[in-house]
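Dumping the structure here so I can ask a few things about it.
One chain of protein is taken out of this complex; the other chains stay put.
Chain lettering (A and B) follows the sequence in which the chains are written, and residue indices restart at 1 in each chain.
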Amino acid sequence: MLPLEGSAGPDPTSLGLKEEELRELYRLMALTRRADLEATALQRQGELAVYPPLIGQEAAQIGSAFALEESDWIFPSYRELGSAVVRGVDLVEYLAFYRATWHGGTYDANAHRFGYVSVPVASQILHAVGYAMGAKLDGISLVSLVYFGDGATSEGDFHEGCNFAAVFEAPVVFFCQNNQWAISVPVAAQTVAPIWRKAQAYGFPGVQVDGNDVLAVYQATREAAARARDEGTPTLIEAVTYRIGPHSTADDATRYRTADEVEAWRGLDPLDRYRRWLAGTGVADDSYFEAVEGETRDFAARLRAGVIASEPRPVEEMFEWVFADIPPHLARQREEALRLASEDRKDGGRG
Amino acid sequence: MAVRDFLLPDLGEGLEDAEIVAWRVAAGDPVELNQVLVEVNTAKALVEIPAPWAGVVERLHAAEGDVVEVGKPLVSIRVSEEAEEQARPKRRAVLVGYGVEEEESPAPPPSRPGSRKEEGGPVAASPPVRRLAKELGVDLAKVTGTGPGGRVTREDVTAAGSSPTGDERVPVRGVRRLTAEKMARSAREIPHVTTFLTVDASQLDAFRRDLEARLGSKVTALPVIVRAFVEILKEHRSLNASFDAAASEIVLRRDVHVGIATETERGLLVPIVRHADRLGIGALAAEISRLVEAARAGRSAPDELTGGTVTVTNVGSFGAESGTPIINHPESSILAVGVIEPRALVVDGRVEARQAVTLSLSFDHRVLDGAEAGRALRALGALLEDPSGLAALPS
Partner (left out) sequence: MAKALNEALRHSLAEDPRALVLGEDIGKLGGVFRVTEGLQDEFGSARVFDTPLAEAAIAGVSLGLALAGWHPVAEMQFDGFSYPALDQIISHIAKYRYRSRGRQTVPLVIRIPFAGGIGAAEHHSESPEAYYAHTAGLKVVIPASPIDAYGLLRHSIADPDPVIFLEPKSRYWSKEEGSLEAGADGSLPIGKARVVREGSDCTIVTYGAMVARSLAAASRASADGVEVEVLDLRSLVPLDLESLVGSVSRTGRAVVVHEAPLTAGFGAEVVARIVEDCFDYLEAPVLRVTGYDTPYPPATIESHYVPSVQRILAAVDRVTNY
């Protein structure tokens, strides 16, 4: 929908979004961009163990997450910090995963209806489908949106999930961010059939959308959510975007792709594109952009301070949530671990 | 404004070092938070490292081309005040994939469940002890366990065990066991010969009483005799020696550390008077007294029980006239002092009742011969019978 350059693009009033919502989309993308850069820097400064940058994919995440109702559930993979921002998840708590503080981060998934980071590729797809089936059984009207990448479409869980969702008419939106790369494997080596078209095999619609056009993403997700909610028909959305950064801070992308390719996609930056349209249509002006810029600076500073200040969890917690009640054999182990930890502290040890 | 060191972090899952490719700042340059400081090469990637604080670059800790280890200083930055507020003790970068580096501490033994020995219940004893009990025909249920939680130990079983003839078996442990081993070794390795001399003790007795009055403290005959013996050792150094069989050498000891054989409840202990040649009789008496009391109370310090060069044993304290004492291995002689009591001695051709004491000197025949031993003993006896000689000893 958004032009790359040149033409004016859609009329802002035609989208079913208020002007403040249109501006909000930009603000959310800007906060996400800034937080993502900060998180990358924090890793390079030793404050995070590892971090998978999402730079370049802001429109895909913000546009889709924004299109959902508050009661809908999001099941992320591991790169959806942008969607977490939309859902109001505290990023310090989200990044606790990457700081190796706790495997799920420390936020409450139920409070934001935003699930925990799922590392085994595609595995979260099944959880999203099961959740949607469960909601449907209760007659609750909600949509389960699950994020995954181009690589995930090769995993068995993707196919099993799509099939289950179709058979059970589960209200699921399968949102694939095709960022062109699965670590070092380009999408051309990942699959022959275009991703959006795989949906046909399962009997439900598949659409491809320009993942760097936040309005297009918003529109496509809105339709898919309505289709799921009202008809119980899933949709597969393939958002075409690009992973500007490496797979993670432990990856060297220069080994498998060219700087030219990256630069070309940088020129298609989703934030720049949207900003131009906002300014062009008069929906937002310079003072707005400056205010957002100021807000992102504060946001990043607070994020930095929060991450740096956060400490490892106490050793007791290692045993806390294995089962609802701690069984005798585990209680014994906990006793030993705590005893060693307190002796350690007395020796002024590792801490 | 303080200078903070930025240590090279682990840039990706267990890396150990990085090579400086290009500095983007120099000492003295102002830097903003997250401004790129340097480009480094790791095993995995070419990486830009951003500044963790705003401030002024104080110092670069490596040159382009150098390899820096993770955790070592990369660059020092004089931080601005706001940056200082943010800064706090640096957390050690976790080498993801390597885990946190520490040694394994051995797991403490698991806590044992409490003793289960009830009436008629199972008896606690480890499998090897059970086997021993079976071999000795000991009924575990009849044995009182002295181990933790009432466990029956090996010692308990051997103590309870009886052989078919009805003899009593007494376990030998601790001090007695050590003494037994030492005695056997001494007897095995050292060719023992003992020579005897009975000495008129009247002068000794008078001297002792005199000295006691002068010093105002108790002085028994023993410290006098020990001091006299020590005096003799100056001339007769072979008595204060050791035979080194491996080197085939006699080691004439420089120092004189006299062991005082002491009977205690736990067995025979030999506390040592160090540098007995430097002590006057009074000091010697006090020291012997102190050592013996400590030994009997079981409070000897470990270094009080080792390092002796010669030993004296007061067999007279249990009424013996003389003895054939066993040398305290690896020394070369031991002096046994018998009981001081009236004997029939020949004085000026007539038999008289005189206080007398028999001295028994066992010696290592590899180190001394009979003549030398006899001479030494004679010298000691002469000293003890000579009032001026006694008076010449330091008191």
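By definition in this document, a residue touches a chain if its C-beta (ideal position, glycine included) is under 8 Å from a C-beta of that chain, and two chains touch if they have at least 3 such contacts.
Remember, it's a predicted structure, so these values are computed and weren't measured experimentally.
Visitor: Of the residues A:L2, A:L17, A:A30 or A:A135, I need the one that contacts the missing chain.
Guide: In the full complex, the listed residue that touches the missing chain is A:A135.
Visitor: From the list A:H127, A:R222, A:R243 or A:R275, which touches the chain that is not on show?
Guide: Of the candidates A:H127, A:R222, A:R243 or A:R275, A:H127 is in touch with the missing chain.
Visitor: Pick out which of B:L7, B:L60, B:A124 or B:L380 touches the chain that's been left out of the picture.
Guide: Missing-chain contact among the listed residues: B:A124.
Visitor: Using the document's contact rule, name the residues of subunit A that touch the chain not shown here.
Guide: 102-104, 106, 108-110, 116, 118-120, 123, 125-135, 137-138, 144, 156-157, 160-161, 163-164, 167, 317, 320-324, 327-330
Visitor: Going by the touch rule given at the top, which residues of subunit B touch the chain that is not shown?
Guide: Residues of subunit B in contact with the hidden chain: 110, 112-113, 116, 122, 124-127, 130, 151.
Convention: only the chains that are shown with their structure count from here on.
Visitor: How far is the middle of subunit A from the middle of subunit B, if each middle is the mean of its Cα atoms, in Å?
Guide: 68
Visitor: Given the complex with subunit B, which residues does subunit A contribute to the contact?
Guide: Residue positions touching the partner: 37-38, 41, 43-47, 49-50, 100, 246, 248-252, 254-255, 304-305, 308-309, 332, 336, 339-340, 350.
Visitor: Going by the contact rule at the top, pick out the subunit B residues touching subunit A in the complex.
Guide: Contact set of subunit B toward subunit A: 6-7, 9-13, 33-34, 44-50, 52, 86, 88, 90-91, 93-94, 96, 100, 102, 105, 107-108, 110-111.
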